[in-house]
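The complex appears here without one of its protein chains, the remainder shown in place.
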Amino acid sequence: MSLVFNEDQLMLQESARSFCREQAPVAVLRNMRDTKDALGFPKSLWQSMVDLGWAGMAIPEVYGGFEFGYSGLGIVLEETGRTLVPTPLVSTILLSATAINLAGSDAQKTTLLPAIAAGESIVAFALEEGAFHNPAHVSLSAVKTAEGYELNGVKKFVLDAAAADHFVVVARSSGYAGDTNGISLFLLDSKTPGILVQPLSMVDSRSAANVSFDKVNVPAGALLGIEGAGWPALERTLDIGRIGLSAEMLGSIQEVFERTVEYLKQRTQFGVQIGAFQALQHRAALMYSEIELCKSLVRKALSELDRGDDAQDIPALASMCKAKLCEVSALISNEGVQMHGGIGMTDEFDLGFFLKRARVAQQMLGDVLFHRDRYASLRGF
Amino acid sequence: MSLVFNEDQLMLQESARSFCREQAPVAVLRNMRDTKDALGFPKSLWQSMVDLGWAGMAIPEVYGGFEFGYSGLGIVLEETGRTLVPTPLVSTILLSATAINLAGSDAQKTTLLPAIAAGESIVAFALEEGAFHNPAHVSLSAVKTAEGYELNGVKKFVLDAAAADHFVVVARSSGYAGDTNGISLFLLDSKTPGILVQPLSMVDSRSAANVSFDKVNVPAGALLGIEGAGWPALERTLDIGRIGLSAEMLGSIQEVFERTVEYLKQRTQFGVQIGAFQALQHRAALMYSEIELCKSLVRKALSELDRGDDAQDIPALASMCKAKLCEVSALISNEGVQMHGGIGMTDEFDLGFFLKRARVAQQMLGDVLFHRDRYASLRGF
Amino acid sequence: MTDLDSFREDTRAWLEENCPASMRTPAAEDEVVWGGRNAVYKHPDSRIWLDRMAAKGWTCPTWPAEYGGGGLDKAQSLILAEEMQRIGARPPLMSFGISMLGPVLLEMATHEQKLEHIPKIVRGEIRWCQGYSEPGAGSDLAGLGTKAILDGDHYLINGSKIWTSYADKADWIFCLVRTDFEVPKHSGISFILFDMQTPGVSTKPIKLISGNSVFCETFFDDVRVPARNVIGSLNDGWTIAKRLLQHERTMISGFGLSSGRNSRGGLGGSLEQTAMTYRGDTDKLSDPVLRDQIAQFKIDSEAFAFTSQRSAQEAKLSKGPNATSSMLKNYGCELNKRRFELLLQAAGTQALGWESLTADASDFAPEELSVAREWLRSKGNSIEGGTYEVQLNVIAKRVLGLPDMTTMLVKQ
Partner (left out) sequence: MTDLDSFREDTRAWLEENCPASMRTPAAEDEVVWGGRNAVYKHPDSRIWLDRMAAKGWTCPTWPAEYGGGGLDKAQSLILAEEMQRIGARPPLMSFGISMLGPVLLEMATHEQKLEHIPKIVRGEIRWCQGYSEPGAGSDLAGLGTKAILDGDHYLINGSKIWTSYADKADWIFCLVRTDFEVPKHSGISFILFDMQTPGVSTKPIKLISGNSVFCETFFDDVRVPARNVIGSLNDGWTIAKRLLQHERTMISGFGLSSGRNSRGGLGGSLEQTAMTYRGDTDKLSDPVLRDQIAQFKIDSEAFAFTSQRSAQEAKLSKGPNATSSMLKNYGCELNKRRFELLLQAAGTQALGWESLTADASDFAPEELSVAREWLRSKGNSIEGGTYEVQLNVIAKRVLGLPDMTTMLVKQ
């Protein structure tokens, strides 16, 4: 299996990089923050990305996608990570579209996937209920009614909820928090009565919300997959999300590292470029080494995903990616600020945005300890 | 409470240092190893130390000791750590004498403590039963008989067993491995029938043995303290052992560090002293900082021990010492070899002895993970 | 009864009578009294408390009574501190005048200079800021370019400073300026004091990644300062600057000292309590690896506190700050940074809020928000007051005696 990009992939990388540098530099996120934009991403910018095919990259052709594969989507995510572009790529494309594609009926797919690929629909993924990623620990209840189900409970930290026209909701139809049995997925209109979206202001200036479900009645057709058996699709969805998020983190990490190395070459102190100081050189060399490992993991996981039904070891690869990327993301974001000195501490400089985003991305979909623990279990120890 | 040495302590440090440098350099341990000495320490050397009062330093005056306090004993241990002197200080003085003093009857104390202080008796401490320190996990059984007790079981990694005339044995008189209730201490003659000492060859070239007890019958008077209630005395004994061992480790750490800094100043490469290379400088500075913390912990714990009945927080201090010293000992022993380059890898050079001793000392009486876990429990989390 | 016993008795009685009950609780961040011409007393009692303490000179207990200080000896000042701690009394005044400038003035200034400045520091009448770093200079402090040119009995000062803490709120500045341009860079620097209201002085706050702006850029445009405001010998300012940096390091290393305590960090309880609370644990923290990391952190914090004690004891024996100040500064800062990283892990996404959008803080509690802000702020600890890297250089060279490659380079 190839871990280096082919011609097509190199072209995609090149075009995504130019697009992000030119159309979506860090200034875009800064502006969203400073204007306290409610949506969370610039609509026209997202439409341009949709026009480039980014929304449909991993959606099957029959549902309006382009089937360019997860490697392609990963390349795009890496580039958006380099300039911290706020997009619904994680919420809608990586998580919700994947869940619909894996678990949905043909009708559900036909209704939503083409709309997603065309940029007409934003679907938020409502999973977490506490301050830590804990997918089996769902307790939002789905109780069967005459017409369908009634949902009651609260979801926290739901990405892009403000912009969403639909939600994928992870609910419990039987059993107790912690059980993997009894988890059901629902796909519902965000305007369904009883849903209250309470926006959050997070350090990374991306859009998230707490969403409460108070006697929310949905028809039987809102069920995504089989009642009580949502776990396998949820797990795979999350693994794809973790790998994609790792790709985004990889982009941010590389950007911070490259900016830092550049700064080491330019900045002089005591009459020499600070990059000539061996202690900084060695720290830079160690960071470089760790980043090379991150690259390999992300590429390996993405290309494994693209083998479709032959894909192997996805859960372990996803946990390896997320664990390692969390670790290196913490390292690089801290070293980036430290090596830049005072200027890195100023809001005027972009570095702080990367530091803030790093910690949110580290928590999202499981932190380093969660994934090392999961990896150890998957490897039988 | 003073964390700096007073005049008396400085004099003791000075005299202990000269003695070890002159009478007991690393060459002594090397010679023990190369001649495969069965006893584990040079008898005449030990007698010289006894003559200096080292054996009686922490033994009450009424039992023939000098009551110079644990700070004094710690100073001596630190200096023996600097040249890796093989002595029964840990086995006999720190552990066995302490246990006898804490738990023994007046008769037991009168019989053995003066003999220990005079260098006439070596008492080994038989505790461990597996490859990891686990003091509550005792299963060597002590069953009551008409005349006293019968002991059955195996003790591993017993220090100075070959030279010992007596053993303190940690046994289980009721309950199960893991219970702190039901642990009893015994003090018995090493010649008691049924005891088999099987010497071990360890990487640190110090004396240790596996000792099996096969239907070993001891009189009721061999019981040290109250049957089944040995845990508190055992815990305090071990904590004193851990603090004293930390002092020894502190000496070794400082010695390796100082030799390494000296080497950095002497060795030239590419036309400059390698100590001028900033990456090595920073690593040395970080090591220095960690060693300063180690010093403070060890001194704090030793002087707290010397407050006798007023002593506070000893268990936590013991675990802090051992945890931190294990961590820093690993760091310094590895960096010492790395910074010395090829010469550090040769047996002819002393550094390897420190590396080997470091790992054995790290395991002894609980490794870093054991003590961080214990510390967290003691601090209520 | 010894003299000290009776001093303790008197002090206790005086505090009992004079320390308002409201001043016996920890001060919220916005209640801290910094003094100065535009002093803010959010709590009215804090003014009373300051005035009473200042009248006795107890804002600066060990400074000479001649200059308004308390005139206490070491033992007495310890008793005062203990007695204040006993009732939980707040420090009446926080100021760079007390922690940094004052000790240096007492050591290096003339009698007249002391008479002019010290009493106002003691009474909190003048708030000081520090003009050291310059844009582009960073760790290379001695490479400063702010010029002071003698013009009669005044200096004409031109240039700019950066990272001046609270320059926009300060009344006076203590400042490093270049007074000789012909000599090696460390040799031509002078240490000078002037009023921030002097024409030509302007300030501009710097917004930090934490959203706060405690630092400023400060600009000097033909600022006229009396020549008698130079402290110490002309062109010998570097000596004073180094002395003052030692005091600053000692102050900053205090971050680490308090980082082991339970009361800091925004979230009510200790680090381990926070981790347990957010996980719903009661006896034992359920994440064993985080538990190990917190244990390691706390052990280091306790060991660091013992080391600070030991260092203070050693300094007392040898008189004056000792070689460990660089090590303490660095370790303290790293501990503080570690603490906040662990707090983020302890509280998960709840520690990643930027502001509350709800009236009842049902999204993020104020303590949670302050964790995020203080976490970001903590990243500066290892940059300000001599960077992490510079401190390691100092340890390597001054403490360990390793050879200096930069000197070899500069010699080129």
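Order as written gives the chain letters A, B and C; numbering starts at 1 within each chain.
We take it that a contact is a pair of C-beta atoms (placed from the backbone, for glycine too) under 8 Å apart; a residue touches a chain by one contact, two chains touch by 3 or more.
Just so you know, these numbers come straight off a predicted model, no measurement behind them.
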item: Among the chains presented, those that the missing one touches; value: A, B, C
item: From A:11, A:38 or A:286, residue that would touch the chain that is not displayed; value: A:286
item: Among A:89, A:245 or A:294, residue touching the chain not depicted; value: A:294
item: Of A:13, A:105, A:198 or A:273, the residue in touch with the unshown chain; value: A:273
item: Selected from B:1, B:220 or B:369 as touching the chain missing from the view; value: B:369
item: Residues of chain A (touch criterion as defined above) contacting the omitted chain; value: 2-4, 261, 264-265, 272-273, 275-278, 280-282, 284-286, 288-289, 292-297, 299-300, 320, 323-324, 327, 369, 372-373, 375-377, 379-381
item: Sites on chain B contacted by the missing partner chain, in the whole complex; value: 128, 130-132, 156-157, 198-205, 210, 267, 269-272, 277, 279-280, 330, 334, 337-338, 341-342, 344-348, 351-352, 355-356, 359-360, 363, 367, 369, 372-373
item: Residues from chain C at the interface with the omitted partner, ascending; value: 288-289, 292, 405, 408-409, 411-412
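Keep this in mind: only the chains that are shown with their structure count from here on.
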item: Distance between the centres, which are taken as Cα means, of chain C and chain B, whole angstrom; value: 43
item: Chain A and chain B: spacing of chain centres that average the CA atoms, whole Å; value: 52
item: Euclidean distance of C-alpha centroids - chain A vs chain C, Å; value: 41
item: Residues within chain C bordering two or more other chains; value: 389, 392
item: Multi-partner residues of chain B (at least 2 other chains); value: 277-278, 281-282
